[in-house]
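Removed: one protein chain of the complex. Kept in place: all other protein chains.
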Amino acid sequence: MIRVQQENFDIGAEIAALTDGRTDIGAIVSFTGTVRDQHGAVTEMTLEHYPGMTEAELQRIEAQANSRWPLQASLIVHRTGALKPGDNIVLVLTASEHREAAFDAAQFFMDYLKTSAPFWKRETGPDGSKWVEAKAGDETAAGRWSTGKNAAE
Amino acid sequence: MIRVQQENFDIGAEIAALTDGRTDIGAIVSFTGTVRDQHGAVTEMTLEHYPGMTEAELQRIEAQANSRWPLQASLIVHRTGALKPGDNIVLVLTASEHREAAFDAAQFFMDYLKTSAPFWKRETGPDGSKWVEAKAGDETAAGRWSTGKNAAE
Amino acid sequence: MRLLYFAWVKEKTGVAAEDVTLPESVATVAELIAWLKTRGPEFANAFDQAEVIRTAIDQAHVHQDAKIGEAREIAFFPPVTGG
Partner (left out) sequence: MRLLYFAWVKEKTGVAAEDVTLPESVATVAELIAWLKTRGPEFANAFDQAEVIRTAIDQAHVHQDAKIGEAREIAFFPPVTGG
């Protein structure tokens, strides 16, 4: 499942919604991304996105992960709009029988979110406001999933 | 922080306790291990442990992870006693500025928990009761952290 | 055809979305960018470093050598920074 929303999310409630009452799951991984104040340099973060394409990309990422790893459940929630330091930005949940698949799929989700989902962050601080620049390391991280690495390794 | 307990844990509350009010954290990873019924083969799981050594090993694992990755916070909670399919067994939380350290440290925690913390699982099902055998793959997984791999890779 | 601009591409062009009729000579994304740069100093500035800009045709990422074909919607934006 994927959701794009302005509102905050409740990690515990999202995990419960995905896993409660199930006895076939052995491993649940959550990743939560939050706004850092960067030692006072950031007082606000605004997330712009491309409605329509965002949902299409998140669904594509989730479908890819599900075709690659045996996931019992997965969820991506990404916020948009104005956020403050400490606020949640993104939640990724993966559930599988074994921990390797759950960890790998969660990292795959995050690497592709960072390089293909059309979100843009703008940070505001005491010195004004600027668009966050993409990190070369994120492309590198996403690239590692193209080399045939999978849950069995 | 580490805890060994019979009671269940609340993932959302544990994450909140570790991260609420903080603006220096960018990435929070949780791993939850749960009891699988293995298609009806398991109706109960009992976790025995070595009181004293368990706590010492968990603290050692946490200290190693903290010396290896820049973690802002971490937590290991492991349950003991009688559990049912679907029940939580173990919770690992890691919080860092960046996702790589949080993911790597959480996997390191789990790999070492699986190979060095003195817990033993006994599964009961329709055919009786047996001690779970250790998996060779867990030793292999733990071994990968000895090769100099770290968060910067 | 509908054109969309996001993040600093939108700020530099001063346009979020517009409907345009392309010259028949424009067949690829690279040619579309070259044409957009002739539409005024804001566009020339926004697409000055065209190699940095990412493009989506009908909400799917494409390279700049992609053919425009029957596209309904083309979007220009900086490398993404979500997650």
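By written order: A, B and C. Residues from 1 in each chain.
In this section, a contact is a pair of C-beta atoms (placed from the backbone, for glycine too) under 8 Å apart; a residue touches a chain by one contact, two chains touch by 3 or more.
Computed from a predicted model, the values in this text were never measured in an experiment.
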item: Missing chain: touched chains present in the view; value: B
item: Touching residue (missing chain; options B:41, B:63, B:82 or B:132); value: B:132
item: Options B:2, B:28 or B:117, residue touching the unrepresented chain; value: B:117
item: Option touching the unshown chain, where B:35, B:89 or B:105 are the choices; value: B:89
item: Footprint left on chain B by the chain that the document does not show; value: 33, 47-50, 52-53, 56, 78, 89-90, 110, 113-122, 131-134
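Operating definition for what follows: only the chains that are shown with their structure count from here on.
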item: Given chain B and chain C, the chains that contact each of them; value: A
item: From chain C, the most remote chain by mean C-alpha position; value: B
item: Averaged-CA centre spacing for the pair chain C and chain B, given as whole angstrom; value: 48
item: Where chain A and chain B are represented by their mean Cα positions, the distance between them in whole Å; value: 22
item: Intercentroid distance (Cα basis), chain C paired with chain A, Å; value: 27
